[in-house]
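Once you've had a glance at the structure underneath, I'll fire off some questions.
Removed from the display is one protein chain of the complex; every other protein chain stays in position.
Then we have chain A:
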């Protein structure tokens, strides 16, 4: 026992020294960066311009990766947002004489708000349609700045001058180089913080597995809009910094610039730390640095696009990682997921199985006279009543099309009833969105697990803790700087590991990518994500779908353990043997109506149930 504690202490000690090492590395990186910035600030005009333009586009590429890579929103509106930042700074400075430092928060927040509005308007569409909506936004912005009288038309206007350093600080060199450099540094800190935060798996879940994210308590729509707003604010920052580099004119902000920024992100490597930066530097510097015949240079430029993307669809960063892997000879995680623990349940837990847990008479969840139809005039559920006692396993059965899944979706918030009430733990919940229910202690699983395939099993399980970690999205902007965030990281990892162990997934599976694991493990991962937050009511939608008989036995054992822990479980299932063996009470639906509800034995003996369901 003491050995175990020592080991755990050693592990936290190692984790602490590792995080201290990372912290020192980050400080060193910032120092080196600032030194490089000093070098640029004293460099020639050519070097300064090259670095400044590269940095501005790197800010744009990073901000676009935030939405395109992490949230799956391929925006073509970034040139328009960039233009708003640059023109707002230039015009307000030239016409009203506002100080550039007052204009910094103004353009960042202002463009951010524009982004929120644009995002909210475009929220209903996704994929390519989102790209089109934002494309049209850029088009409108460029037409406006070319045609309005006070914008200087197509010729553009001279940007404001950034004030020089005061006498004492003049050894720092060009102030504009520092201004752009610091803006880039801030952007990197924000974007990389989000990538390293506990919010990052949640963002990927919104992108790839929206229902899963919502069932973990994430208000997916709001998060999407806020992420777009943040991305827009960073584009505004880029525009603010860009205005000090000389002239601003519509040609610098037309929609081909939007496409270019997206090319930077994809060419460098979408959804990677360095990819957008590398892409931005490559595309903005290549035509300047390579001084050969301009036409030949263009041909090479285009050929690099094609060759990189055809041979390395993950972009330049993809080249580096695959090379590094080849050098290290480290096998792909796909080829070698370490052997899973075959003994699913620990002995101590089996020993506890002797005590029969108590089912109280208290009602955990009550469905009263619920009616629902997908289309006006049709009825899918007609006056359903269901009472689930606390600590019981409640089966929900019925033939295909009887409305089981609809009822589950009503309880978990994916749908809202036309009339009737649903009460959980003493609170009315039928008007609460899906994302509001985990906070009321309700979690659910889906018939087919849809998880984030590129994340590990443990990271996916950790998403289930979203509603249990306070202010996770706000803190993600500077995640590594909060001591509380480090605590939360550790807590999430420990609890996710424990939840995985409870469903029989040992440490061998925890670090495997979901894309590489078999179907049964995916289903169990989903179960771990639903139980990690310790819900009081757990809804399982066909948890046995596609499982082998061994895995069915494993799920049965998990259910018994949940019952011992006092969790109320509602389970939709077709395997009647499983239902009548596991459940305390069973509700039977047929054609959208309640057939009967009662103890498993009574329901099994019921004539009507035999008739509608068992076909006898």
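The working rule: a residue touches a chain if its C-beta (ideal position, glycine included) is under 8 Å from a C-beta of that chain, and two chains touch if they have at least 3 such contacts; residues count from 1.
As a working rule, contacts and distances are computed from a predicted model.
> Just by its UniProt name, which of "ATP phosphoribosyltransferase regulatory subunit", "Thiamine biosynthesis protein ThiS", "Branched-chain amino acid ABC transporter permease" or "Acyl carrier protein" is the chain not shown in this complex?
Its record in UniProt gives the absent chain the protein name "Branched-chain amino acid ABC transporter permease".
> Among A:47, A:116, A:259 or A:591, single out the residue that touches the unshown chain.
Of the candidates A:47, A:116, A:259 or A:591, A:259 is in touch with the missing chain.
> I'm checking contacts with the chain that's been left out. Which of A:29, A:299, A:324 or A:481 qualifies?
A:299
> For the chain left off this view, which of A:267, A:281, A:514 or A:612 is in contact with it?
Here the residue in touch with the unshown chain is A:267.
> Among A:143, A:186 or A:439, which residue is in touch with the absent chain?
A:143
> Tell me where the left-out chain touches chain A, residue by residue.
Interface residues of chain A facing the absent chain: 68, 74, 128, 132, 135-136, 139, 142-143, 146-147, 153-154, 250-251, 254-256, 259, 262-263, 266-267, 270, 295-296, 298-299, 301-306, 308-311, 313.
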